[in-house]
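Heads up, one of the protein chains got dropped from this complex, but the rest are sitting where they should.
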């Protein structure tokens, strides 16, 4: 770890990026995700500009007589069980599939960070109360918790989001707490206290920035998990409502046609798989890149 | 150690209390009238009202919760709304099936996860590393139910090797029927195991004691098995323990696909039919199971790691676990 | 000139662990004059760091009092304590762990100024000027302002730690093994720097180390600790010339002297430092002491002043 | 096999076990509680009723009662077959019949089928007189419904809950075991009055995933599956080793408009929606060509059906009607449906058809219990319902679904309250004269089409797939398939 003056100085982000870049697989995952985000954004823009015309005429437009038609020049991914264009639905679904997972995880990350850092920093009774509560949530399998919550609140986009978010909170709280615990005892925290820094400052300026690494990784993987959970809920009939295109519900409603029109199950299935694969390899790449022990 | 186990068992009580409260609360929020569920859609208004009183649904939520907890402490989990049978019996009946499936799933995960993880770590950043990582991730990236369908299409229908559904009888029948659901369930966890194995192997590989072992002149195989793996296993065990919860959740889908008569399916059915006593009973059972598995993991932990054994008298062990988790 | 700055009376710090009560610091008293340096030496785990931290109230003392400039600080409230912190600072041993890896050099140095509200965020220019000035003091090139700690070597990091401490213009600094992680040539640079700073600003140091040769030429007085207690406390020269406690003698004789002709007279000890958990009464060194007798094992041995300013806790003297 | 009592099949190249797959589990083996089709499909074999209906002709035939006479419009005398025994050896006589019917009447779940009965009187050991509260046309058919099963008095009196898990009846099969969510096992009852069943063992397996059921049939794990997934029908039909059985069912799927809520209080709106739905297209595509477009909420196989003709598909006219009703630009509404995939699919297709005439429909899928209780409360705009006329008599459906006294829970979820409709329903209900009833039901059908409180969508077909080796399997239009005459060659 001796870096001479001559060597180019890098920020931590740049350092991470340099190491991340080396991992071609993770890079590929990231490119896939960026592409998906671009698709999602452009379909949103298209809907705004055309006042949903494309959406109404291509995405949800049915043509029952042509149902289950296989891929052709006119319809690259074929038509689904209602004769809707699978390609268009796939594209329009990106925003739900990707963003719902992301939003749900963002929610649980925020809650998890607050709970986890309070528990980890203050310890003792506070820690005990918060973590016992997390234990309670953790003791209920997350899929089950989500199912019960959606069943209770009713199936709607927001409710699915809330359900998934709640079921992921304990994971994040634990991750944050664990890294707070390790960082809390480091000397630079003590140094800050010796300067008279407040708890608030210590948590937000010292502890949290240093526990970002596991959190970022956990979130990336969490989004992948959330997308799968949403698909699972769809399978149980508790996912996104029709005719909104969403990969999980496309897949689960197409599953009975798996042998008649392979394309309508395989395509959304692959969509989910590739997205999750991309998230996973990117998460792993980030983990390697952020792990200080793997430096150089 | 004995004292520690007792302490842990006692700690489970508040957790289970919390679990019952949360589930009771959520389930009571669910729209739908249990009386109507029991009597069906053609029941008369009087009999519905009668049933509601019978079930105590006319009382406030907290009173109902208290009376539920009251009978719970007497060991009575109540009767199911749907079929009016003892919840405890039904849950107890399904439990071994789910446990079997879960254990088989874990085994699949370990069988895939540990070798791949080791390979991947020893050949970090090579083609081998990347391809084995991707392959193991493909499994976890597929929605569970989709993978199940594809597997049964291939192995049951196309190849006719394995049964497509149900729980076989006899040892081989059972084993055969277990394969597909276990793979479906296990692949999801496998990726976590691969990851965990890989990173903990990578960590161990860098340790000084591995250098010491090399300097002794023992073979690479001995180094891997005796020095690396045994140390790397410790965090893996924790990870697997925590995955158990996911596994139980995954069982809800897998059991439905493969008509496996387990707790997961019981749970799905009960949730959708608002069978509150049944859901509560099953969840409590799952939570107990989950807590026991974690306790088991901690004990196993002590066997794998002599350092922990001496710490077991108290708090440090739990802190350690949190940190590595 | 000998005006006491810091007075520590019967300071105790016990930790409650699963194994029992750990007496990390057990009844330590001393006085430290302004502008002087007290060296604290002892083996790993004998409570040196805990002593330093407890004086600064980074650990709440279990018992005892600390007076700073005649004011008892052990009872101060949060806010008053924050003000006192300006005058009492600490430099840590590990130059890697003691800097926030997510903050640049200038942020780290400026942080204490912001926390103590000496400058506000709006006074960025003044703050920057002050930071550069401090960096100059400790010999850091100004072009490093925006570097992160991981880009620097241990010596430079330790300079950052020192600059951060100096920013508040403290009167008293606890130096917790500031050079033990550094190479000899760098170590010498830092030691010289600290000496210069002391001369320039009239600083008072509590210098913690396990390396007797390091404190020898820095300290006015030296306290030797063993398992939470001070066993010998004497002016520096006197201690080296005439160590009285058997432990001090062993310590001195164990130091490898970089001179092939030096006659080694080892006082070889048996065993190692034992656990400070629930210690039994009596001299804690008795187990390893070649001269231990029954009297040593009966009761705690108090410090005795055997010569002016020379205190020893031993039945032999 | 090999034991002396084993039935003839073993020796003659037939399997001694039939394995059947269905989508849901038995909820309760007590016939007075478990009334869902999957439950009845099993308990049906364990319990007999006084009379039975012939699955193909629909006519009422003797079962426990070997004959009966209509004493007056309100009283029926039944002569019980002598020498009948329950599976536990208890003899079956008038005592058991009275006990059973009284028990059914008292049951919250199934009383609606038998609550027309005023009293069951034991005349002698083998004769009972059933008197009704009022003249009731469908008496015999209702008594043939499996919920009116005859159970052993002594056995049940000792423990009212015993039937839930240890059912004992007088039917062709005895209960052996039940593994919840997995299977139920039955065994032939050799002393059955009509002769022992053809196959010794019956295993009814639960396979919730419809596509998995088909796969299991194809792989030979199952001999018979009930309710083949519509998208799998073609596959079963084309498979050389399998046979697809299909028959018109007694089930109609329809949309109920909540007439209490605007704009569905407007007849023109309801007619417009009826006209906007291309039912034949739905049958041909979404339903894979099975079933038929519906014109009434009772199926053609039900007694009392009168064809008014399927609503003409005419979106232009529908739009015009909407405009007349004051909605030239359409409106927003919700369509509720329970989480059953084929129903949801149907709703999605309808959703699209309504979009064509400017009505933006939001399909909301909910779980069955929620669906029922919320529609009962009248919270819905439109609801997609399925109704089985399990008595095969029009009254069963008309009374529950169309009579103003039956609003909400009992079934009337369009909240229709029309005096003329009420009059006709009661006329059909209280008359035992078929001519009177026929006329009443014709008028009623015409009146209802005009009111258009419901939009009948389709009559489903009842389906089952069997292995080619299965012999003697006959579909029951309600889904209460009987297996005592079925055998499977090796």
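All chains are identified by letter, namely A, B, C and D, in their written order; residue positions are counted from 1 within each chain.
One rule holds for everything that comes next: contacts are C-beta pairs under 8 Å (C-beta built on N, C-alpha and C of every residue); 3 or more make two chains touch, one makes a residue touch a chain.
Criterion: contacts and distances are computed from a predicted model.
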| item | value |
| --- | --- |
| Name of the absent chain as recorded in UniProt (options "Cytochrome c biogenesis heme-transporting ATPase CcmA", "NADH dehydrogenase subunit L", "ABC transporter ATP-binding protein" or "Monovalent cation/H+ antiporter subunit A") | "ABC transporter ATP-binding protein" |
| Selected from C:35, C:155 or C:228 as touching the chain missing from the view | C:155 |
| Chain not shown: contacting residue from C:81, C:145, C:273 or C:306 | C:273 |
| Among B:164, B:231 or B:273, residue touching the chain not depicted | B:231 |
| Residue of B:2, B:170 or B:306 in touch with the missing chain, whole complex considered | B:306 |
| Hidden-chain contact residue, picked from the options C:58, C:145 or C:186 | C:186 |
| Sites on chain C contacted by the missing partner chain, in the whole complex | 43-44, 153-155, 183-189, 191-192, 195, 210-214, 216-217, 240, 250-260, 262, 264, 266, 268-269, 272-273 |
| Contacts of chain B with the absent chain, listed as residue ranges | 207-209, 211-219, 222, 226-227, 230-231, 234, 304-307, 310 |
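By definition in this document, only the chains that are shown with their structure count from here on.
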| item | value |
| --- | --- |
| Centroid-based (C-alpha) most distant chain relative to chain C | D |
| Inter-chain centre distance, chain A versus chain D - centres from mean C-alpha coordinates, in Å | 45 |
| Residues within chain D bordering two or more other chains | 211, 339, 366-367, 370 |
| Residues of chain B defined as touching chain A within the complex | 14-16, 18-19, 22-23, 26-27, 29-31, 125, 130, 133-134, 137-138, 140-146, 149, 153, 191, 195, 199, 202-203, 206, 245-250, 252-253, 256, 267-268, 271-272, 274, 279, 283, 286-287, 290-291, 319, 322-325 |
| Residues on chain A engaged by chain C in the complex (per definition of touch) | 1-3, 5, 7, 9-12, 15, 186-188, 190-197, 201, 205-206, 209-210, 292, 295 |
| Complex contacts: residues of chain A adjacent to chain B | 22-25, 132-133, 135-144, 147-149, 151-154, 174, 177-178, 181-182, 224, 228, 231-232, 235-237, 248, 251-252, 255, 258-259, 265, 269, 272-277, 280-281, 284, 287, 291, 293-294 |
